[in-house]
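Here we show just some of the chains, and they stay where they sit in the whole.
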Amino acid sequence: MKVGIVGASGYAGEVLLGHPHAKLAAVTSRTHAGKPLAQVIPSVRGKDRGLTFTPSDPAALAASDIGLFFLALPHGAAAEFAKALVGAGKRVIDLSADFRVADLAAYEKYYGKHHAPELLAVSRYVQPELSPPSWKQEAKLVASPGCYPTSILIPLVPLLRDGIVSREHIVANSLSGVSGAGRKVEEMYLYVERAESAKAYGLTKHRHLSETEEQLTLLTGAKTVIQFNPHLVPMRVGIATTITVPAAAGATIESLYASWQKAYGKAPFIQILPSGETPDTAHVVGSNRVDISAMYDPRTKNFILTSAEDNLVKGTSGQAVQTMNLWYGWDETAGLP
Amino acid sequence: MKVGIVGASGYAGEVLLGHPHAKLAAVTSRTHAGKPLAQVIPSVRGKDRGLTFTPSDPAALAASDIGLFFLALPHGAAAEFAKALVGAGKRVIDLSADFRVADLAAYEKYYGKHHAPELLAVSRYVQPELSPPSWKQEAKLVASPGCYPTSILIPLVPLLRDGIVSREHIVANSLSGVSGAGRKVEEMYLYVERAESAKAYGLTKHRHLSETEEQLTLLTGAKTVIQFNPHLVPMRVGIATTITVPAAAGATIESLYASWQKAYGKAPFIQILPSGETPDTAHVVGSNRVDISAMYDPRTKNFILTSAEDNLVKGTSGQAVQTMNLWYGWDETAGLP
C-alpha cells in the first residue's frame, strides 16, 4: 500500500517511514519542492530512504498509483486537493479543519467560505475511540480531529452519554505547547515572546469550539455548549486539559470510572489513571496516548476531569495513522509508538 | 527605620536593599547563618552592603533595635517568631500561612496544629487594594496573602461586591511557574521533571483554598465557594489565572469594567487591560503589578476574568513591602519596581 503526504508534516512523515504495512511513496510541498525530506525534517536523517519533496499538484497526485493521501495543509487549501483526490477514487485523511464541521454555516462562521461543500456528504469526522464504526464503509474522506477537541471529547463524551455529568456549566481549560499553533512565523510564536510566558488566548471564539460542540452534540445525543479557555504555555508539545463539570444527580467517582472503563477498557491508546493521579504532558510526549483521570469535589459537587496528550501525535498525525490502520483493517497500533 | 528578614527570601532582600526609607539591618537563617547574603542570593552581588546571615534567634531579634520584621518561613515555624516579636512590640509582616486564616478550624484542617492561636485576634490579613484600611491601626501582625489568592481576589472581589457576577459555578484555573512551590529540593521540582510538562496538581484540596474562600466571604459579605484548579507549567515565575463565572442578571462587560475602575482606578499596581487583551505573565515579571482583563461570552452567558502577576513580587515579597509602605504612611510604591 503506497501512501502520500501533501504538505510538510514532520511527524506524519516520521511515523509513516517506519510503518509495517504502508509505504510512504510521496511527500509534496509547494514551499519545499526539490528539497530532500531530511533537510526539511532533520529528525528523519538516516531513515528517509532518499525521499525528496515534489510539487503539490492535485492532478498529478490523482493520477498516481498511491492509494491514500494525508492532507497536512491549512484549512481552505485542503479542499482543492480533497476534490481532485476523492474524485480519482483515492482515500483521503484530512488533518485540516475543512471537513471537521458538518454544519456548513458553523464552518463558515469560524473559517470563512468553504471550497468543497459538496464533499461534506461523503466525509466523516473520525475520533477513532468514539465515532460509530460505520465510517469505515461510508467515508470517502476522513476529517481527523483537532488537537484540543481530542483532549476534551475523550474524557467528556462517555460521561455525557451515560448521564454521569451535567450538560450545564461545563468549563474546559486547556494548556497547549507552542507547536499547537503550527510553525507559523509570527511574532507571537517567537522564543522570546513565549518563553517564561503563560496566557489565555482565543477566549470565547477559538475555532476548535465549533467542531468540539458539534461532536459533543452528535456523539451524546443532545445539544451541548461549553466554555473553552485555551492557554499557551512554554513547551514545545503537549496539551493538558482540565474540565470542571457538575456531577449528575446520583453520580459518583465510581460510576464515572465505570463509564470510562466501559468506553475505553480495550482502547490501546487511552490510559485511565487512578483518581488523584493527574495526567502530565511530559509522560505522553512522543506517544499516541491520551491519559485521563478524574476527581470528585464534595465541596462543589463537581467532577474535575483531566487529560494529557501529545498534540502532534494523538492530537494530529498519530491519530490520523491510527485511523488509516482501522480503515484498512490493520492492527490499530501498527507503526505507532 | 531598620527592618529585618527572618528566613532566606531572595526577592524581599533585593527590594529592601534599594528601599528609600527602610534600611535592611538584619537577615537571619538557621541554614545559612554565617554566609554572606550575596553568596546565598547571587543576584545582589555588588549591592549587598556586606550583609551576612545571622542565626534566627527569636529572643535576640526581639531585643534588637529593629522595628519591623518580615517572616519568610514555612508555616508552623513562623508562629514561634511572631510570638516573640509581637510580644516585644515589633511590627511583623508574615509571608507564611500561619495567620492568613482567621477560622482556626479551617486553618488546622489544611495546615495542622496552630502554634500561636492567641495572636489571631491581633493579626490582620492585608490585601492592600481590598482590605478595609482600619488594619493600619488594628494590626500588630500582618498576614500577607498567598500568590494564588492575590490572583483570584483582585479580579473577583469587586465584581462579587457589586453584584456583577454569580456566586455559583465559579471556576478558577491557575497556571503557576515552578518557584510558586518555593525552593523545595524534591523530585517533583527537578528541571527534568518540570521542563516540557504541564499538569494539574492539588485538585480539590490546595491549601490556598482556605484563605481564598474566607477572604471572598469576608470581603464580599456572603459565603462563597469556588472550584480552584492549580497547574504547574514550565516557567521560573509567574501566575496566570482564568476565572469562569456566570454573569449576574443585567450585568454587562461595561458594568464589569466600571466596577473594576471604581475599585482600582487609583491603585498604582493594578493595570486594567481592555476587553480582549489578555494578561501575560511575561509582561509582569519583576514588577509588583497585577494585570487584569475580562470578556463576556454571549453563548454561555459567562464572564471570563484573567489576571497575571509575578508570584515572587506581587504574589509574595513585593506585596509585603507595599504593605509596609502603607503601614508607615510612606508612598505606596516606595522601593518597588
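First chain written, first letter: the chains are A and B, and each begins at residue 1.
Operating definition for what follows: contacts are C-beta pairs under 8 Å (C-beta built on N, C-alpha and C of every residue); 3 or more make two chains touch, one makes a residue touch a chain.
Given the structure is predicted, the values throughout are model-derived calculations rather than measurements.
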- If 2 of the identical protein chains are displayed, how many copies are present in the complete complex? 4
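Everything below uses one rule, namely that only the chains that are shown with their structure count from here on.
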- When the Cα trace of subunit A is superposed on that of subunit B, what is the rotation angle, expressed as a multiple of 5 degrees? 180
- Note on the structure: Chain centres from averaged Cα atoms put subunit A and subunit B apart, in whole Å, by 39
- Touch list for subunit A against partner subunit B, complex: 169, 171, 173, 175, 177, 193, 195-201, 203-204, 225-227, 229, 231, 233-240, 242, 244, 246, 278-282, 285, 295-297, 299-300, 302, 304, 306, 308
